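Quick one: structure below, then a few questions.
A single protein chain has been omitted; all remaining protein chains appear in their positions.
Our next item is chain A:
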Amino acid sequence: MDLANFFIQLLNSVQYGLLLFMLAAGLTLIFGIMGVVNLAHGSFYMLGAYLAWSLSALFGSLSLAIIGGAALSVLFGLALEWLLFRHFYERDHLDQVLLTFGLIYIFEELRSILWGDDVHGVPIPELLSASIPLTDNLSYPVYRLFMSGVCLALAAGLYFLISKTRLGMKIRAGAFNRDMAEALGVNIKLIHAVVFALGVGLAAVAGMVAAPVASVYPNMGSQVLIMCFVVVVIGGIGSVRGALIAALLVGLVDTFGKVLLPQVAGMLVYILMAAVLLYKPEGLFKQ
């Protein structure tokens, strides 16, 4: 592997890692704050991708589609939280697993009824369709840099929201001790709804920015969900910082594994996970 190729793979790893982080952050926040295991988190990623496909055809612009899609998916998250999830905060993990597994089925079929079962491509906007030449025969697509940029901006925004704002303080207080925070006047119900909608929105935006590269197809949610689990397990559940580091690690191992050891690439991240579990059964950054 020469230097230019290495550099490209490195950029790809970071881009994939950041995408995984957007998903894993929502998953780990929803678990860390509400104590809910959400198997349907991958469905929100799928929802985002299909929204990007429909809305970019409707508006003729991917950026408008992303803004509109993000708003729609946040509303969807709020409705879902109000209708179903809030009744399951105090329930057993097993009940939550079943509820969200049932939801996967429902979402998959609704997707099939609304959007059909074909694979779709979402065109890359003209502005971002160029490539940056690295050597004579290697170049890097601008769109992938744009993806990384969006993910980085959202990650920074999330960090700012949670660690610097008043709302973030309340979120942390609620995660640390629900009863105490409530006694101090924090509206926990509202916080839960906000965090849930935030998680759904992050997953959907991840699906939307990934759509032009990864294309849009049935079952795309469950593949990504399993990767998110690996990230969350490695990073330590409930830890957003852990999710970021684990996502980048998984991105590296997966991308370079596919290039250097294609025979066992599918297994490498799981081997990484097993190694981490041996060393730290609660993940690297258990809070």
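Operating definition for what follows: a residue touches a chain if its C-beta (ideal position, glycine included) is under 8 Å from a C-beta of that chain, and two chains touch if they have at least 3 such contacts; residues count from 1.
Keep this in mind: contacts and distances are computed from a predicted model.
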{"item": "Choices \"Hydrogenase\", \"Fumarate reductase iron-sulfur subunit\", \"Amino acid/amide ABC transporter membrane protein 2, HAAT family\" or \"Thiolase domain-containing protein\" - which one is the UniProt name of the chain not shown", "value": "\"Amino acid/amide ABC transporter membrane protein 2, HAAT family\""}
{"item": "Hidden-chain contact residue, picked from the options A:A4, A:I67, A:L103 or A:L152", "value": "A:L103"}
{"item": "Residue among A:L11, A:L128 or A:A265 that touches the chain left out of view", "value": "A:A265"}
{"item": "Residues in chain A touching the chain absent from view", "value": "31, 37, 39, 84, 87, 91-95, 97-99, 101-110, 112-113, 222, 226, 229-230, 232-233, 237, 263-267, 270-271, 273-274, 277-278, 281-283"}
